[in-house]
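Here the complex is missing one protein chain, while the rest keep their positions.
On to chain A.
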């Protein structure tokens, strides 16, 4: 089944999309569709979306068209993923020092699904901060 990722075109839609979701994690990708790193991420999201439709929904937001959150969410990176659950921002300890968001593009589908599932499980228990199953600290990269 082809499943197009939905775009949100203004701040109100973003707000409503998060408010309307009662028991699923809302995954929002902030960035530009034309951005190469966003394209990679969107590809991953597209593959995930169907698999995790029971516990997560995915939306795309163009940070040029919707600049409302840029300052508050510090959206400076080409591609940013943030998680919300019941109108609450859920933080993930990725080992990078920035617990607020994933600001790189991920290629591994299963890895991303694992992260979203961890977020969902933690958030459902009322946690505001969950620990990512994999440590993305740069110390393992080199």
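Convention: a contact is a pair of C-beta atoms (placed from the backbone, for glycine too) under 8 Å apart; a residue touches a chain by one contact, two chains touch by 3 or more; residues count from 1.
As a working rule, contacts and distances are computed from a predicted model.
With the options "Protein-serine/threonine kinase", "Ubiquinone biosynthesis O-methyltransferase, mitochondrial", "Ras-related protein Rab-2A" or "Polyglutamine-binding protein 1" in hand, the undepicted chain maps to the protein name "Polyglutamine-binding protein 1" (source: UniProt).
Among the residues A:84, A:112 or A:136, only A:84 touches the chain that is left out of the figure. The residue touching the chain not shown here, chosen from A:33, A:74, A:107 or A:135, is A:74. Although one chain is not shown, part of chain A still touches it, namely residues 11-12, 14-15, 18-19, 68-69, 71-74, 82, 84, 87-91, 97-100, 128-129.
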